[in-house]
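All protein chains but one are shown in place.
And then chain A:
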Amino acid sequence: MTTVEPIDVEDGAGTVEAVGSVGTLGTSGTTGATPTPTASGPGSTHLASESGLVVPVGRGDGCPFDPPARVERVRREQPVVRARLWDGSSCWLVTRHQDVRAVLGDPRFSADATRPGFPFLTAGGREIVTNNPTFIRKDDPEHARLRRMLTADFMVKKVEAMRPEVQRIADELLDRMTDGRSAADLVAEFALPLPSLVICLLLGVPYEDHEFFQRRSGILLSLRSEPEDIRTAQQELHAYLVRLARAKRERPDDAIVSRLVARGELDDDEIASMGRLLLVAGHETTANMTALSTLALLRNPGQMARLRNDPPLIKGAVEELLRYLTIVHNGLPRLATEDVTLGGVTIRAGEGVLCTLNSANRDDEVFPDGDVLDVGRDARRHVAFGFGVHQCLGQPLARVELQIALETLLRRLPDLRLDVPFEEIRFRHDMGVYGVYALPVAW
């Protein structure tokens, strides 16, 4: 069994951050390798817009809730620029809200990572997509065909009907966490198990196996994993889900994997790829949003008090937290299939693009005083779930989970506070999905 424990990231400039494709969730791989500049890549004709940025860009010593200062500067000064990737190749960095929406909403930009020139943030990222890719890295019409097999399960009505079940899980987890104790790690005991239990229930995956798949998804999401470890983790997870699909063929239930089997349109490999995407996307994201949101509220006690005094604010507050924190923080990758003019530059067919959702969500043109967390703001136009036809399939579920998790936490633990100095919190700079590794709290 090959496992990689999360590694501490040193502070300071040069810190590497994660790659944000929620691809098979995440792209990962070696960082810190010396880039070998390749002879005139596709970008060499664009020296005028060369930014000197190497992506993923680290936050360095900046505020851990803010996008990297250098990306923010680029958004204000030169919103579409060339940036350099780990392997010396280059791509376009698209940083403004309107341009990010334009790229992600435009079918001339492909999400098919098997196309030559597709930008990867790490070597491991390339490894992930070459291995049984599913619809997150395919284009329409194939993307739509596969996605539509799942849209009914995640539609608003279905997910809203799950509220009592999600509430029950949240309450049970808090009962256990607070039983005879006054301190705990909120990530391990609440933020992670909540979405993990929910997605297991939906998929028909036995929750008892959570250590197995959480470890492997941790490897897939880490920017520091070696490509070999990525491959192993990916294969183990895949084999596990193939076995699960076979088991459902024998003993069907009414959860998603079993129903995909029953449709008879997909083979076990295709079902396993979809299951893997849902399993990884379905718990790492909400888990990190829950913990990071809690921390952001603890650091903004005025906002926390507002939310406690006015619980109906929770829906809008969750949108604002999604905007402010933008945990898929390293830029969504796309490839231009035609020449497209954007923000005053021409992106040529065959060139890669990274859309930084976190800078778009701080764009003052759309969100005045975007660097301020304001739970009363109308943040619905945020792009934390992406944009275009790949926009997060699980967003109704993520919303319900986050609304219930945060509302329940604030209501049941009125004295909730950090149990360590803020400076000791370890942020997930090196992961595709941003957040904190642990959140020691007391109440």
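What we mean here is this: contacts are C-beta pairs under 8 Å (C-beta built on N, C-alpha and C of every residue); 3 or more make two chains touch, one makes a residue touch a chain; residues count from 1.
Here is the rule we use: contacts and distances are computed from a predicted model.
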{"item": "Record-based protein name (UniProt) of the chain missing from this complex, from \"Sulfate/thiosulfate import ATP-binding protein CysA\", \"Ferredoxin\", \"Branched-chain amino acid ABC transporter permease\" or \"FAD-dependent oxidoreductase\"", "value": "\"Ferredoxin\""}
{"item": "Touching the absent chain when the full complex is considered, from A:Cys63, A:Ala144 or A:Ala349", "value": "A:Ala144"}
{"item": "Contacting the left-out chain in the complete assembly, out of A:Cys63, A:Ala152 or A:Ala239", "value": "A:Ala152"}
{"item": "Residue of A:Val55, A:Ala360 or A:Leu393 touching the missing chain in the full complex", "value": "A:Leu393"}
{"item": "Chain not shown, touching residues in chain A", "value": "104-105, 144, 147-148, 151-158, 380-381, 385-393, 395-396, 399"}
